[in-house]
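Left out: one protein chain. Kept in place: all the others.
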Amino acid sequence: MSASPRKTDIGPPHYEQFLPPIIKKNYGKWLYHENPRPGVLVHVAESGDKLYSVRAGTPRILNVKTIRLFADLADKYCGGHLRFTSRNNVEFLLTDESKIDALIEELHDLGFPVGGTGNAISAIVHTQGWVHCHSAATDASGVVKSLMDELYPHFVNMDLPAKLRIAFACCLNMCGAVHCSDIAILGVHTRVPEIDHANLPKMCELPTLIASCPTGAIRPATVDGQQSIHIEEHLCMYCGNCFTVCPAVKINNAKTDGLSIWVGGKVSNARTEPKFSKLVIPFLPNNPPRWPETVEAVKHLVEVYAANARKYERMSEWVERIGWPRFFKLTGLPFTKYHIDDFTHAGETYKRSAQLKH
Amino acid sequence: MSASPRKTDIGPPHYEQFLPPIIKKNYGKWLYHENPRPGVLVHVAESGDKLYSVRAGTPRILNVKTIRLFADLADKYCGGHLRFTSRNNVEFLLTDESKIDALIEELHDLGFPVGGTGNAISAIVHTQGWVHCHSAATDASGVVKSLMDELYPHFVNMDLPAKLRIAFACCLNMCGAVHCSDIAILGVHTRVPEIDHANLPKMCELPTLIASCPTGAIRPATVDGQQSIHIEEHLCMYCGNCFTVCPAVKINNAKTDGLSIWVGGKVSNARTEPKFSKLVIPFLPNNPPRWPETVEAVKHLVEVYAANARKYERMSEWVERIGWPRFFKLTGLPFTKYHIDDFTHAGETYKRSAQLKH
Amino acid sequence: MSEKKRETPLLDELEKGPWPSFVRELKKSADTPVIQDLLGQLERSYEEHLGHWKHGGIVGVMGYGGGVIGRYSDLPEEFPHIAHFHTMRVNQPAGWFYTSDALRKICDIWEAHGSGITNMHGSTGDIILLGTTTDQLEPVFSKLTEIGFDLGGSGSDMRTPSACCGPARCEWACYDTLAAVYDFTQSYQDELHRPAFPYKYKLKFAGCPNDCVASVARADMSFIGTWKDDIQMDAEQVRQYAASGTVDIQKDVCERCPTRCMSWDGTNLTIDNSECVKCMHCINVMPKALRPGKERGCTVLIGAKAPIVGGALLSSVFVPFIEMEPPYSDLKELLEAIWDLWSEHGKNRERVGEFIQRVGLGNFLEQIGLEPVPEMIAHPRTNPYIFFGEELHEKQA
Partner (left out) sequence: MSEKKRETPLLDELEKGPWPSFVRELKKSADTPVIQDLLGQLERSYEEHLGHWKHGGIVGVMGYGGGVIGRYSDLPEEFPHIAHFHTMRVNQPAGWFYTSDALRKICDIWEAHGSGITNMHGSTGDIILLGTTTDQLEPVFSKLTEIGFDLGGSGSDMRTPSACCGPARCEWACYDTLAAVYDFTQSYQDELHRPAFPYKYKLKFAGCPNDCVASVARADMSFIGTWKDDIQMDAEQVRQYAASGTVDIQKDVCERCPTRCMSWDGTNLTIDNSECVKCMHCINVMPKALRPGKERGCTVLIGAKAPIVGGALLSSVFVPFIEMEPPYSDLKELLEAIWDLWSEHGKNRERVGEFIQRVGLGNFLEQIGLEPVPEMIAHPRTNPYIFFGEELHEKQA
């Protein structure tokens, strides 16, 4: 153990010490940028200085050995300067344009593709899954890897009508940006949790547990003489929030957990306001190691979008132009009662007008 | 009493017997229409026949003597044929163009203005008020008369950017179309009802009464040894629904009842989808016989709209183009916490984006 | 009670001004004690800022539960002639078309047996006969039926259906609104007259998406005419509008089209009809040049209402497109299925729109046997709180 006195509440290191000299010099004085090729950005300062950023995809789960590799590359090409993006890509910050090709080649050889800029698919924002989380209905990294293997061409090219943001979350807690993504994959439970009545009283506080249920499905009950709970089956929509507050209410189910697909969310204010993602496929089976149904479904959505959307139309903007009925027709997806909202604001999602394409 | 056997369930008379010959002949075969002057429509049939409709405003409360007057006019000018519109105007159906002027003059002399067609203000859809209803927070006909006296020029001319539909309702039951009108005036109660504990148990069913409250403000209580109710003041928003089901819960209040103003509803599907009206003035005093504050406020809204909206822009379409912040600026109306929704779907009305005009 | 006229200084103010005066209408019968009392009580309301009506026991005509609204003065001593002052709702003829004769007959009955005051018409569409006493209800009723009229609805029944003038006087009617409203009214006389539902149920028929009866806002079931094929265009007339200068086709038409599916090159207007949402705007602007298509029918929407209790609702799409031909069997089957379900499971005073939201539109459709289609929604759900059914995994297996 360290001998120095225990430090606390120091906060993160000051960012300035990590900024490359060109940034310190031109901080707040950038004039414009260009995106000369996939994965490469050049920012031009008022001073005329040029900063080159080379963006590479990562699996987000990084071994320290890989981080050291990145550090080495940064030393070799960027005076030791690099950053990560809000979507978990790594960016190398160069001042010497001539080094870009070599860096890209080296990254490529190491297995880290350069791309994700402009009108492309960038890395999938995702969560822990079976690698670390207790309430995961499916694995996160496995689905993401399987998907990105297929969507790879759209990462290393800029061939889409607009940016296409994909997110993944392994349960309804939706860590990440699933609720506002162009395409989102969400792990879902589909059965009422099983209650471990023997352990429940020891492990959980009843009032908190009862309050946790969005639909009020949980009622206090005496089971085998012990205080426990009862779940009204018809009120339960499998959100798993009871499990979050009480591990004795077991939501995970090997047979019935699966995945759902959502489209048409966004967060930028560009053109249209931010929007939530909407359900388009209620359920796909959990099929490791490569989740072929899910991969196929997402790929298909990307293709239909790419073929039909106009330039600068995000997924949501395209769907809104053509309308949801045509979206379901074009994609061939079945429309079911599950697509129709039945939670608090359900009525607000009904079509309250006769404006229809017949 | 009549001697013939009692007839029931005969329904309304068949409409065909009331249609003028020109309509019978050209039924479903109209080609187009024109609106040659305010209050006059001409419908041209495929056959070349022309039907002239002359529309006159009425107070809706009609004495049978006035209806007989209309009948006489119909005999004189229209072969006995007339109709009423969905907004309570009367329409005389002529085939002889040359009689139009005389009819209009006669109507005018009798005090019934001709107009309400095209981009005008038509008659105000309204309700009973103190003339007949028990839950009225204000009078209907009186406010409407006072208003139309001022808005008269917009009835007899077609000088607005688009149709402007005004509605009035005397309580939150909103009989009529107040919730979807370009401008709406709504009578409001603003205080918790007084309970007549002595009579309540005799007059009302407790479960129905308790269930009637949208916010669950009504609790059973024992008062002076009798079963009655208690109203949680902080939960009551004065809707008066309890009064509808139980006259012993008195909502009307001479001192604190008043009027509110709403704008930006519509029902047609033209251009934009149907929409609800939105609150713009939470409260104006009840000031019979001419409600000057209310008349002023509505007139002002009409003027600001007329001066600023573009051709074919209904009130709602204008406001949506300029945005609510600018609406409040242009009209000079104060924005208060009462304008912010706090009922079930409140969150859906918040501005969920940084798209703002600064 | 004195026979001399009551003073009404406040109401008198409302005789002034250019708009026709309801006070003048009342005063046209100022010689009757009923109207004297009505004026007196109203003046009193104007002085006090307070209404003086109360509702009381249910009144009506024999064998009917609806059609009469019971009303009582809360100052019966002072205004004895309006101590009872019930309104009778008389089912209007479709499209509010009348002959002078028919009107006169109604007037005669109402002068003899009531206040002589009416509303032409009520917001639901009825002829409102405003104010009579309990003992006059039955006589009025029997005289009305003699001249071929009947009462409309009130209470928890089917309310008097209404319709726009439609094909009788409008070139845009996409179905026969008058035939439809008449047929539905006649088919459901029992439902109209004998309240047996959880709450009121209103039907309104509009011939096209302009919705001149405001059905989308005020009807539990809205029948809005529309079409499937291409807008009919007279290209020459389009050019005439352009030439006349009254319409700027690019700005007023193309740029106001919600889907921007029209283009204008100065000579020809092109419509991408597959993108048209049948909003009517372009047709409204150029009625001589454009008309709805030929393959016509209606969109049925469901669930509009005023705010009480759960908040106001607009109707929402229920059947995206259906032909409107008598005897309307498919629609009636649907309507009856809805009434059955709602009557069995609806709560007291729960409108069908509120009922649907409570049970979920998906479940509602399943119960009445209608397939869900994406036309019914503005967009699919955004929340992941999905009630998956048993069949989910059965299908998988």
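A, B and C are the chain letters, set down in written order, and residue numbers restart from 1 in every chain.
In this text, a contact is a pair of C-beta atoms (placed from the backbone, for glycine too) under 8 Å apart; a residue touches a chain by one contact, two chains touch by 3 or more.
These numbers come from a predicted model, not from an experiment.
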Contact set of the excluded chain (shown chains only): A, B, C
Of B:Ile10, B:Val223, B:Val245 or B:Leu279, the residue in touch with the unshown chain: B:Leu279
Residues of subunit B in contact with the chain not shown: 172, 174, 179, 186, 188, 190-191, 214-215, 237-239, 255-256, 260, 264, 276-280, 282-283, 285, 321, 323-325, 327-328, 335-343, 346-358
Residue numbers in subunit A that touch the chain omitted from display: 1-2, 4, 6-15, 17-19, 23, 27-28, 30-34, 43, 51, 53, 57-68, 70-72, 74-75, 80-86, 88, 90, 93, 111-113, 125, 127, 129-136, 138-139, 141-142, 145-146, 148-149, 152, 155, 172-180, 208, 211-214, 239, 241, 244-245, 247, 252-255, 257, 265, 267-272, 274, 276, 286, 288-290, 311-312, 343-345
Residues from subunit C at the interface with the omitted partner, ascending: 307, 311-312, 382-385
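Here is the rule we go by: only the chains that are shown with their structure count from here on.
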Chain pair, most C-beta pairs within the contact cut-off: B-C
Farthest chain relative to subunit B (centres taken as mean CA coordinates): A
Subunit A-subunit C separation of Cα centroids, rounded to whole Å: 48
Rounded Å distance between subunit B and subunit C, as computed from the means of their C-alpha atoms: 12
Multi-chain contact sites of subunit C, meaning residues that touch two or more partners: 209, 211, 216, 224, 258, 277-279, 314
Two or more partner chains touched - positions in subunit A: 348, 352-355
